[in-house]
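Scroll down for the structure; my scribbles are underneath it.
Note that this complex is displayed minus one protein chain, with the remaining chains in position.
Now for chain A:
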Amino acid sequence: MAKRIEVSGLNVYYGDFKAVEDVSMTIEPRSVTAFIGPSGCGKSTYLRTLNRMHEVIPGARVEGKVLLDQQDLYATGVDPVAVRRVVGMVFQRPNPFPTMSIFDNVASGLKLNGVKDRKKLTQVVEESLQGANLWNEVKDRLDKPGAGLSGGQQQRLCIARAIAVEPEVILMDEPCSALDPISTLAIEDLIEKLKDRFTVVIVTHNMQQAARVSDQTAFFNLAATGKPGRLIEMGPTKQIFSNPTEKATEDYITGRFG
């Protein structure tokens, strides 16, 4: 598992509005890549194009190429549903399914795709919860609703749900922005662990977080309001935070932005 993502010349439009312009980058497998940048610079929009989740929004479309180990996700005949099975996603706000128990939440990806074998499900649920550092906290109440957990636990439940379908890549859209520092720490520890198995891409507004968890950092910015967001600079996290090439990156990470 874990695949390399190569993006070239990607533009994203919402109707006539160009939201992201000309992004090219390579995301390495078994590593954590962080996207940072001011609000509205298109990093979340861009993240969603990596598993075609932007197509849920009417009018959103993409130009350019996204290769997952040489396979173009936007080639004709590619089914977005199949893409999302290999490129999973964790969202900003924890969103466990309210009608399902903790067990069913984790098993949902498999169950909804037709896996019925109870033994297999039980095994995957335990492994995924272990993998999401949540097993010890919930193993005695797997039949209770997922929505009854704390915010941080819910987010780890969502991560367990995402890894249960064994994707190649996990996209995280500001996974800690709704959580307290302790829960954030738990998620960050988890991300560190996840990169042994998956390609992890994380959007974050928290620069310390990017510095702590990521191997590569990409900085996005937009020239002015109403202009499309662009990739300004990408490189090893250490270098981006200590010795960035671009003035804009330096201004942003040192807080002299704007």
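Just so it is clear, a contact is a pair of C-beta atoms (placed from the backbone, for glycine too) under 8 Å apart; a residue touches a chain by one contact, two chains touch by 3 or more; residues count from 1.
One rule holds for everything that comes next: contacts and distances are computed from a predicted model.
Hidden from the displayed complex is a chain whose UniProt protein name, among "Ferredoxin--NADP reductase", "YCII-related domain-containing protein", "Phosphate transport system permease protein PstA" or "Fe-S cluster assembly protein SufD", is "Phosphate transport system permease protein PstA". Of the listed positions A:98, A:151 or A:236, the one in contact with the omitted chain in the full complex is A:98. In the complete complex, the hidden chain is touched by one of A:162, A:222 or A:253, namely A:162.
The chain not shown here is touched by just one of A:89, A:194, A:207 or A:253, and that residue is A:89. Listed by residue number, the positions of chain A touching the unshown chain are 51, 53, 56, 58, 81-86, 88-91, 93, 95-101, 108-109, 112-113, 143-145, 147-148, 158, 161-162, 165.
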